[in-house]
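Note that this complex is displayed minus one protein chain, with the remaining chains in position.
What follows is chain A.
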């Protein structure tokens, strides 16, 4: 069973000619089939955790370990991590002019699967997955994220999640900026992947709203660059009622 283990992860970022520590010792284990929600206020370091795991060059790991099935993730390049089975659905996916969605998806699937998918089954697979996400087939001929609405970008991220079938999926604020209909469609996509039981999901969110559609097994509260409290789904209800103030104003994270 695939397992992502994060141990005492410290991460810094360069900002305004100063080095700032954002992650201050994160410990977390995500197993295949499990869904972990990471919740926290703005600026708590949630997205830094997501991007650090994916290997974004902006972030420097100063100490700690990350392993996927015992393999050292931090030693891998960004593309190696993806091929090892890590997937990051981004909060702000970038435009890639000149590359059509269909070309991009096929190139990516070829890289991840280690061989080019058979054209006929691939076309069908993409078409059906897009249909389930209520995406117009014409979408495939547009350039990656170019002129996409916020909702289209998120659907496109989840489309990739469904097609690439990672071992560990990190969803960075996939719910932000979505209206209720789009949230439902996107959540259903995530749930289809979860129901296979073959993915471990790390759901990073600011709001509890998405947890009505995607039921987490574990909820972690993130504050001040680390996990300050962990619990079951009931912890989300507590956050819904009480907010993050108890974690940000002195107390636990100080």
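Rule of thumb we're sticking to: a contact is a pair of C-beta atoms (placed from the backbone, for glycine too) under 8 Å apart; a residue touches a chain by one contact, two chains touch by 3 or more; residues count from 1.
Methods note: contacts and distances are computed from a predicted model.
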Quiz item: Which listed name, "tRNA synthetase class II core domain-containing protein", "Membrane protein", "Fe-S cluster assembly protein SufD" or "ABC transporter permease subunit", is the one UniProt assigns to the chain that has been left out?
Solution: "Fe-S cluster assembly protein SufD"
Self-check item: Omitted-chain contact residue, chosen from A:4, A:49, A:73 or A:112
Solution: A:112
Quiz prompt | Residue touching the undisplayed chain, where the options are A:79, A:195 or A:245 | solution = A:79
Self-check item: Hidden-chain contact residue, picked from the options A:61, A:99, A:233 or A:246
Solution: A:99
Exercise. With the missing chain put back, which residues of chain A would touch it? List them for me.
Key: 54-57, 77-79, 81-83, 87-88, 90, 93-100, 103-104, 107-108, 111-112, 143-144, 160, 164
